[in-house]
Structures are given as structure tokens and as C-alpha cells.
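Excluded from the complex is one protein chain; the other protein chains are retained at their positions.
After this line comes subunit A, so read on.
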Amino acid sequence: MNDMRLLERDVDAKDIKIAARKVQVYYADTHAIKDVDVDIEDKTVTAFIGPSGCGKSTFLRCLNRMNDTIDICRVEGDIRIDGEDIYDAKVDPVQLRAKVGMVFQKPNPFPKSIYDNIAYGPRIHGLARSKADLDDIVEKSLRRGAIWDEVKDRLHAPGTGLSGGQQQRLCIARAVATEPEVLLMDEPCSALDPIATSQVEELIDELRQEFSVVIVTHSMQQAARVSQKTAFFHLGNLVEYGETGQIFTTPQDPRTESYITGRIG
């Protein structure tokens, strides 16, 4: 069938951006992620859904080694981005996080100006050769964050003075400023009102042209709206992973079905 809707879904085989194999995560004695295998596609929005404590955020944080910062946390298995083992001893986690950006649940702008919020990453990673260069990066990033028009006249005002939705888009702009290849989002809209949520979702859809986006969300409707692929986690297992339309119409696993239809699992 070549109807428009199917073309738009664009779920043809894409390049694999992130390949995870037999990933295990332990918090001290707790086995939080159990044997997860997943291939995350490039230029695709992948949603991780599942009940609280199912391991979806933990797994997300493995993808840019954010779990390294937690002492009791141990990650085993193999995670490769473009074929490169990100847990290899030679990999600098700071460089990795420039390549794999992250946006958090609560907007967390630096207590600096809007301009400096964006310029910080490119500066420390040496991405700008001149002031003009940096100005360009800031403008481009704010445009990609769909917030340029709202802040262009007050770039030197503090980032913390923006509304919640604007702050979150500022944080997204900040995350894209270092030219990442993957963008991880952990509940990026849970602190936003529906209008700001729609703006961020629209932005995610635009970012998909350039990056691989992985989003953790508790809102199943959000997963359905923004993602092309959905992964359902339950008790540390990746229960089901597939095309979003399929997951929401004909899930294969009864646990997925119970969860997405709001039944007691």
C-alpha cells in the first residue's frame, strides 16, 4: 500500500545508530536492567515506555554513560554507537556526552545568560574559532530549539527568567549546540503545559531530520505522537520493541497490551 500515512511513518530500514547487546545494569545488588538487546535507528525517534522503576531511564542513561557518575552502579554488556564501543577504556565520557546530548525532566538552564547557556558547550569543546563563529552557533542552536524568535532580543537576559516551556526549549537548544548525533530525552515534557508540550514535540519531530532521538516518557499518547519506534520495558526487561503503530494497535506481548491499555498488569 502506498498511502501517504504509511510513507510519512517512514519506518523503512534505517542505519543502526546504537546497538546494545546483553546489557546488564546493577545498582549494588539490584539487577536493574536484564539482558537488553536493542538496535536504535538513526534519524528516528525511539520512545521508551514502561511503569516507574522498569529501567527505562536507567537504560537511557547507559547510552551516554551518565550512570558512571553513580558509584554503586555497574554496567555490563556491549553498547556501540556507529560500531564503536562507548564503554571502551579509550573513550572520554565528556566527549561522548558531546556526541550524545541529553535533556532532562526539569528544565535546568545554567544560571547564566541565554547566550552563555548555549555558548558554554561549544566553548569547552572548542567548536568556535571566533566570536562571530560562536554567535552563529548560538543563533543556529536557538533556531533549532524553536525559541530564537522569542529570545533574540534578550540574549543576555538570564536563562532562568524564561517560562518553563521556553527553558526546556533552551535546554534542547543547548543540547544540540555541540552538534550531537544522538539526543536523549528523559521525560522532557512532564513539567510543561500542553501548549509547551506540543511545541517541544513538534521540535522533536524536526530534530529527527538530523539526529537519532531517544525519549523516555510516561505519557503513552506522547510516545504514540512523536516516535516511530517504541520499546516497552518491564521489571528491567525489554519486553517488546517495534514500530510505534504496531505497538499501539497490535502489541504482541500481553504485558505490553496490559500496560498500554491501562489494565492492571
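The definition used in the following text is that a residue touches a chain if its C-beta (ideal position, glycine included) is under 8 Å from a C-beta of that chain, and two chains touch if they have at least 3 such contacts; residues count from 1.
The rule we apply is simple: contacts and distances are computed from a predicted model.
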item: Undepicted complex member, UniProt protein name, chosen from "Peptidoglycan D,D-transpeptidase MrdA", "Carbon-monoxide dehydrogenase small subunit", "Phosphate-specific transport system accessory protein PhoU" or "Cell shape-determining protein MreC"; value: "Phosphate-specific transport system accessory protein PhoU"
item: Among A:T69, A:S130 or A:T250, residue touching the chain not depicted; value: A:T250
item: Positions on subunit A contacted by the hidden chain, ascending; value: 220-221, 224, 248-251, 254-258, 260-265
